[in-house]
Every structure is written in structure tokens, then in C-alpha cells.
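To keep things clear, I will list the structure first and then write my remarks on it.
Complex shown without one protein chain; remaining protein chains in place.
Per-chain residue numbering starts at 1, and chain names A, B and C are given in the order in which the chains are listed.
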Amino acid sequence: MARPIHAVSLWLGAAISGAMLAIALLSLVWTPYPPTAIDIVHRLALPSARHWLGTDPIGRDIASMLMAGARNSLLVALIALAVGAGLGVPLGALAAARRGWVDELVMRGSDLAFAFPALLTAVMIAALAGPGAGNAMLAIGLFAAPVFARLTRGAALGVWPRDFVLAARTAGRGNTTITLLHVLPNIAGVLIVQATIQFALAILAEAGLSYVGLGTQPPQPSWGRMLADAQTYIFTAPRLAIFPGLAISLTVLGLNLLGDGLRDLLDPRLRRAR
Amino acid sequence: MSALLELDDLSVRLPAAGPVPLLDRVSLSLERGESLGVVGESGCGKSMAALAIMGLLPPGAVVSGGLRFDGQDLLAAPEAAWCALRGRRIGMVFQEPMTALNPIQRIGAQLAEGPRRHLRLGRGAAESEVLRLLDRVGLARISPDRYPHQLSGGQRQRVMIAMALACGPDLLLADEPTTALDMTIQGQILALLAELAAERRMALLLITHDLGVVARHAARTLVMYAGRVVETGPTPAVFARMAHPYTHGLFAASPHAIMAGGRRRLPTIQGQVPEPRARPPGCCFAPRCAAAAEDCRQSPPMLAPLDAGHLAACYHPRAAA
Amino acid sequence: MKTMLQTVLASVLSAALLAPPAIAAQDTLSLGMVLEPPNLDPTAGAASAIREVTYANIFEGLTRIDAAGAVKPGLAQSWEISPDGLTYRFHLHAGVHFHDGAAFDCSVVQFSYARAVAPDSTNAQKGLFEPIARTDCPDPLTAVVTLKHQAANFLFDMGWGDAVMVSPGSAAGNKTHPIGTGPFRFVRWVQGDRVDLERFPGYWGTPAKLSAVSFRFIADPAAATAALLAGDLDAFSNFPAPETLPQLRADSRFTVAIGTTEGKTILALNDARKPFDDVRVRRALAYAIDRRALSAALFSGLAPPIGSHYTPADPDYVDLANIYPFDPARARQLLKEAGVAPGTRVTIALPPPPYARRSGEIIAAELQDVGLSVSLEPIEWAQWLDRVFKRSDFDMTIIAHTEARDLDIYARDHYYFNYQSPGYKSLYAQYLAALTPAAQKPLLVGLQRKLADDEPNVFLFALPKIGVWNANLHGLWRNDPIPANDVTSVYWGQ
Partner (left out) sequence: MARFLAGRCAILLATLLAASVLVFLVLQVLPGDPASIMLGTSARPDTLAAMHHQLGLDRPLWQRYPLWIAALLRGDFGVSYTYSVPVADLLRARIAISLPLALLAMALSVALAIPLGVFAAARRGHLSDTLVMGVAQLGVSVPNFWLGLLLVLLFSVKLGWLPAGGFAGPRSLLLPAVALALPQAAILARVTRSSVLETLGEDFVRTARAKGLSRAAALWRHAVPNALIPVITIMGLQFSFLLAGTIIIENVFNLPGLGRLIFQAIAQRDLIVVQDLVVLLAGSVIVVNFLVDLAYAALDPRLARA
């Protein structure tokens, strides 16, 4: 009986995520106004036909900034995700394939990396190399890497004792070949589900970093920074704080729903539990 | 005087799993002190019957027909009445002793739970009761402070039995109590069950796929196939004739038959039990039956008496030997 | 409209959480500050927040600067200057004691000045003491300071926070437990939260009217506003949320005082780097930037635009703000004349203060508009000091120079924006040699005009001092001639 609900979450999630992606892509070619165009005279305009969501304290069109912010958020999160998976998956697969001290080293390393919250890493990187989207990507990626490493290792360990792997081993295949041909395809579902969830987390993290000034830098619009800028106007123009927060929440919600739906689709073990 | 347990055309359906009943008009009755063996391949509805008697069917299950325990109509009974019966007057031993015990509770606490709840025993009384129960099932030297994972499979099943017996029930349901155990342990456990049943004049409903077990431990036998009763009667009569081809097939496939008949090869029944939603219109066993004729495929046969108390649902029952 | 639930919740919550604070007797003050001082010793650190807590309240110098920026007697009740300008004879107040009971006399002056110039001194303005040759004590209440050379600003300089009197017995602990001679003594410092002072009963001069002062540190503008509205704070002398001023002005509970500061906010250019070595480019930038829009966006229009490195608060100020009116077309044309191709990449380094970060976004957009390709580079103070200030490794940066009357920085050989003008230097030398205000005035005007003409940096606006305080509070400084929250004569009235 629970199936239709989760089909709903899959489709709703896909729809929201797709819409956000579409908005991000659209912003490459069109926004109502240039997102960085300043119009001091019409600063803090209320939502109207002219400016759908109004303007910010220096007269930029909020709808346009949100659209461009979508592009920025998705891009940063995607690259951070690539960094995290790119580091974590091979390391986890290696740990599972080699076991022994390699395994121990990878796991302890991931403990160490995990002990530094992404924010702390970002603060350090920003102090070293200056704040910026690139460094935010790196920090979020570094934080996601241990998650991928642990997940990959755990799932891969479950695949290694299986018969077809033993068969491949007996046939003289090396660890790398087996990992690529047998192990990774078998855990791909778990990884895809996790990637969706990490994607959502990365969007939240990017927003958080931009909010404290360590993420995407001006003039590039960013949802997190829009929130930070809005904070001083919370008494006079609270709407400035509402729209970017909604954008973040909606995007994350879409990805989470998508992740849930995918989990039901791809991960039979969890399907039973739901 | 009515029977202790009476099933009257009891049917169970799970709408989520399809419209076909998982248990199809099953009738049986069990007297105090009597033992009944229920046999069949996995998936034929044996466990469903036991769960129906316990009132522990999965949520959404639709039950029809009659179910009476000691004269009480259980299908009309409220949940509280069920709770008062379970563990108190009906005990149940499950198939899988490895998972049927709570892994993070000491066995003593798990054993005491029933008596404390139903018999209102105090802490001290419950503790000594636990020791007595452990002793009775042959675990005198096992401390109640142990956790399930510290026991062997046989020991855990003894704990399960002790748990089922804790409040001195009138009816004991044993759902494949030995399937998960080593051969050597199986005999001990079954012997213990039979002994305890006799000692307390408990009715015993022994569910198994092993005809040999039934032959030795049950006074009456009931054979199920695809949710229906296909043959039932006093154990000696059923074994003597094996009127339903399925009963015969089961016997031929049982390891005991090798010993009895001295045959080398272990024959199997061709095919599988049909999925509930793929049941044929006629006799469910027809597709696997060597003796199936045209009438078997038209409509399902009803249970029909063969001789005293011995019934079979077959258009072409095997002749008495 | 309040719903029933809200009303119920409100009463429950207010009972539980908002137990009303005891009605304060009206002789205490709770004053908000944006930045917390890193320590409380004005002779060992540059942060203005140190002075904003301690100056005049805890520590006093021989002279002091008043609300108008004038030099007034401090611990020295009077002084005589020798005709050659090299000997200063200070007559000290009698009966002055430090908060720990130590007596103040000429030996303390000797100690304080010697400590400031000692090799291990960490006085941020060591240069102020550079002219001092020696300090003599003919008697305990007379201090004779002999200079190596003439120093026209000496009395003004000795009124700075960096030149206050500290006691030999307690100087080492002043960073965390300051002990001075002022009308208030230190009570406690809750790091990250507040510094508490109380009236010093043994004060030598007119006792303070307030019995206790609490300096509260609230960096967040929204929190600052909330604290004022809620009455948690009595005053915020440098209020960080100009965007909420309309609301506060409309509220009769508050006085909103817009004053002046010495904060000359400039778009500093690296004049040694192409294309900023060309005056046409610098003027083009000046035409491209709309100062009034900046002021409107950042300070609700309260920041006066400036056209040179001087503010309306300074004496002899000339209004040059309209020399380069906002004219993007003119800017484009000048850039073209100077051979700056459209799309030329320039970077603006932005230090952390909000005025810099926000102006940066606006200026970037305006410069993009005249054809430059601008990237913004937000950096921390540490990096700004290291890269921009120390190593001159930058194109443009936005910064407020808060030192008073600091026209000298344009006459230096090496300063971070690398302005090199023999004409300016000679003019400045003439100014230094001028002895009377009458002689100085035309030179000061000339210096201002020269800077406006050469536009070594783009002069943007003067930071306003936005004071917001309880309407019953009197005696707070409206202007900011030096960084200080002098509360010695603050009182409550109707």
C-alpha cells in the first residue's frame, strides 16, 4: 500500500529537481533583468509586475538573482559532489578490495576527515586561499568523501564474498578489474541514492558557507549570501529573507524526495522496511 | 462438550497480495490433550493457519469463517481478549529460534514477561518461576542472565518452548519447531514437546513439512496444499492409505521414506506449489499430479469421507493398500 | 490581530522567560558597540574599540581631546611651551590617584613615556613619542618634556589613547584589568559579551553622573536594532544598521543623532600599476561612480560625498564633491582617450567591513557599465594588511581612513597606493612650516584641491556617525573626532 506514496515522492522529486535544473539552465540565456544590474532608485521595491519578487537594497531584481542563484547552487553542489564521490568511492573500493592495513588506513583517514565539520574545513581553506566558490566546493567535497568511502566499502564488502566474484577471482581477474566489472555495478544503486542525498546536503552546505561569507562571492548571486544580506533588513523588509530560503528549501526538498523515490526503486532491502 | 479449538471454514485473504485466499475454508478441531500434525510444503498455508489462530495475521488480513477457542468466538473477540489468551492459554513456538528471541534482552527477562503479565507474579516469584521453567526444558545449568546470542540453536529453542509453556497454556502451537536445528537436536526437542504436552494435558498443534515427525508425534494428521486441506484423519489411517496423491508424494520425498523403503534416489514432486494468484481453476495439485484426469481440471474437489474420520479432497483417491 | 492561542502563549512565555528586568535606577548606562576590544590597554593595540571603552573613562593623558576635537587640559591642568617650541612644562593636578590607590605624579609621566618608546614596547603609535628627547621632574607636580625637534601637533598627540598615563605597578595587567586615573574603574570583562565599569569614588575631578556603565558588544545589525527596541540597550553610539533608521526616527523613545567622523571612504587605486598610473583613468573612474547612490544604498543617504581626502568635520574643509559628477559617458570617453580597452580586467580587494563589501558590489556594477571587467575579491583584515597595505599587491580596494587630518599619507615616499607627486610634497612641506592657522588655511585648501585634481584615489564619502540613544539620555558625543565613547558627563534627564 505504501508503493503509490513513494512513486509520488519519486515523481514529485524529479519534477521539482527538473524544474530547478530548467530554471538554472534558463538563467544562462535569460533572466528578467541582468542579475547584477543595480538600480538604486528602485531599491527595495515591493513585488510587482515589473519586479515579480521585488528588488534588493541596491535595486537588483530578486527573481533574476534567484534564477542565477539556482545555477550557482547546483553547479557548486554538483562539483562538490564530484569531488566527494571521486575521492570517496575509489578509496572505499580500494579498502574493500585490499582489506588489511589499507582498509584500516582509509577508515582512520576518513574518521580524521570526518572530525572536521565542512564549515571548519571551509574556514581554514578560506583563510588560506581566500573565500570563494571553488574553495567551498573543495570543503564540501572533502566532507562528503568519507561518507562515500564508508558507504562504498560497506557495500563492496557485501559483494566480494558473492559467487560471481569468486568465479572471477578463480578466473584470475585482478582486484581492479573485479572492482570495475563486478563490484561497482552491483553497488551502483546504493551509490546513486547516496549521491542524491549528498547533493541535497551539498546545496545546504553551500548555502551555509555563502551565508557566513565563505562560499560564492559577489557579484555572483548566491542564495546563501542573499539570506545573509537580508538579515540586516529583517525589520524593514523581511521578504528579502523569505524568497532565497524558500528556493533553498524547495531545491533540497526536491532532491530528498527524488532520493527517497530512487531508494525505493533501487534498493530492495530498504524497500521492504518502508 | 465442544472441542478446545475449532476452525470452521476459516479463510484468510490479504487484499494487498491479491484476491485469492491464502487460507481457503480450512476446518479442523482439536480436543484437550490431543495432538494434531499439520503437514505440507512451504507456502501451503500452514503458518498462516497458526497465525490466524493466534490472531497475529499481518495488518490488512481479512478473515472469514469460524474460529472458536474453548467455546469463545475469537473472530468477534476484541484485541484485549486476544491478548489475554495469547501466552496464557495458547502458547506458540516459532520456527526460527535465532531470530525469535529479542537479542538485547536477557533470556530470564524474556521468560518472565509472560508470567508477570498474565499471572501477576512479583519479581521474586517470576525469578524462581524462570529457574523452574529453564530446569523443565533441560536448561538447568543456563543462567537466566544470558543473552540469546550466547546460547546454541537447540538451547534457544528450549528457551522458546519454556516461554510458550510459561503460563501453562491449554493449547500449544509449534510452527516447524525443529526445522532450523541439527538432526540430532530435532529428536530431543520433539520428544520434549510431546512429553510436556502429555504431562500437562495440553493440546498440541504441530506444524511441519516432515511426515516422519507427524507419524511419530501426532495422533491425527492434516495435510494442506495451496491453502486447502487435502487430507485429514487419524495418523495411522492417513499413513496407511495416503489417499491424496499429494500426501503420497510428500511421503515419497521425505528422508524417512529412504530409510523405510531402502531406495537410493530421493524422488521429488514435480513442479512447485502455485502462487496464490496463479491457482488453477480445478484441483490445485492437478498440474503436478500423475493421476490427474479431466474432471480434476474443471472444479476443485471437496473433502469427502473415505472411512471413519479419514477425509480427502480428491476425485481419484489412491486405494487403500 | 492576535489569536487566542497567541495570547495564551504570550502570557505563558512572558511569565516563564521574560521575567521583567528590575527597573533600572536611572544612573546606569548600557551602551552598544559593534566590535569588541581585543584588550583594554590603549597603549598596546591599535583597535579603536579599546579606546571606545577606556578613553577618558578609565584612562587619562596629560591632555585630552573633547567632543569638538579640540585639545583640553587632562591630568595636566596647564602648560607652558618654550618660545623655540622644544620644551613643554606641564603642571599636573594634585591628589590624583590610580584606581588601585597608586599616586599619580611626574614619575608616572616619565614611566609612561619611557614605556611607550622602550624597545619591547608594543605601542601601536610609537611614532607619536618619537619627538620626545627626555622627560624631567623638577618637582612631583611638574613634568618637563623636551623635544628633539618642533612638533606642531604634540599637545594633540599626547591626548591620544596611546599616550595615556599608566601606573608602574599595574601597567603590565592593563590588557585584561585596566587601572587608570579616570572617573570610572574597571569591574569585569565578559569576553564576547560586555565590559562593566563603575564610578570611581576617589576621582580627582568632577565625579561622573552615572554610577555604572556597561559596554555591550553586538556585531549583528539586526540584533543591535532588536536590543535597542527592546530596551536592553540605552544607546548605540555608532549604530550599524542605517537601514532601520526610518523606523527608529519615527519612535519618540529615541534620539537619532547623525554626526561626522574622520572616516574618509575611498576607492584606493594602486597608482604604480597600469592603467591607474594615468590620471585620465583615475578621473574616468571618479566619473563612473555615483557617490550619492552609494550613500543612499549604504547609509540611507546620510554619508556626505567627498571629493578629496578631507571630511566636512575637518577645519578648512572645501566641498569638492562635485568635481567629478556621475557621468558614465564622460568616463567611457576618458577611458578611451587613455587607451583602456573595453573589457580590461581589474580587481577590487574588499576588506570585511560592510561599507566596503556593499560599496564593492555597487562600484563593480558601475565600472562594468563603463566597460571594465571587474572582479571582486573579498579578503580578511589579515590579508588586507599583508597584501594591500604592506606589499601594495592590489589594483583597487575600498577602505575608510579614519585617522584625523592625515593628509601626510599622500606626501610619503612609500604608501600603499603609491601616489608620487613632487608638487603635492612641496605644498605639504610648506604647510608643515606654516605656524599660524591663518597661514595654514590656504595651504590646506590647496592640498585638498591638488588631491581632487590628481585623484590618486577615488574619494567616495565620509562615514557618518549614527548615534541612537534613549531620548532621555544626554551628554553623548554626536561627532567622532577620535575613537571614543566619553561617558564622563553623560546623564539622564527628561
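Annotations
Everything that follows uses one rule, which is that a contact is a pair of C-beta atoms (placed from the backbone, for glycine too) under 8 Å apart; a residue touches a chain by one contact, two chains touch by 3 or more.
Everything quoted here is computed from the prediction, not taken from an experiment.
Among the displayed chains, contact with the absent chain in the complete complex occurs for A, B, C. Of the listed residues C:71, C:152, C:223 or C:338, the one in contact with the hidden chain in the full complex is C:223. Although one chain is not drawn, its touching partners on chain C can still be listed: residues 6, 10, 13-14, 17-18, 38-39, 45-47, 119-127, 175-176, 190-193, 216-220, 222-223, 225-227, 230, 232, 352, 380-383, 385-387, 389-390, 403.
As for the chain not pictured, it touches chain A at residues 1-2, 5, 9, 108, 111-112, 114-120, 123-124, 127-128, 200, 204, 207-208, 211-212, 227, 230-231, 234-235, 238, 241-242, 244-245, 248-250, 252-253, 256-257, 260, 270, 272-274.
Chain B residues in contact with the hidden partner, per the touch definition given at the top, are 54, 56, 79-80, 83-88, 91-92, 94, 96, 99-105, 113-114, 117-118, 147, 149, 160, 163-164, 166-167.
Everything below uses one rule, namely that only the chains that are shown with their structure count from here on.
Contacts between chains form some other arrangement here, matching none of path, ring, star or all-to-all. Taking each chain's centre as the mean of its CA atoms, B is the chain most distant from chain C. Ranked by how close its mean Cα position lies to the mean of all protein Cα atoms, the top chain is A.
Note: centroid distance chain A to chain C, computed from Cα atoms, is 44 Å. Each chain gets a centre from the mean of its Cα atoms; for chain B and chain C, those two points are 90 Å apart.
In whole angstrom, the spacing between the mean C-alpha positions of chain A and chain B is 53.
Those residues of chain A that touch chain C in the shared complex are 36-38, 40, 43, 57-59, 127, 130-131, 213, 217-219, 231-236. Those residues of chain C that touch chain A in the complex are listed here as 220-222, 225-226, 241, 243-244, 246-247, 290, 293, 296-297, 354, 357-358, 360-362, 364-366, 368, 374, 376-380, 383.
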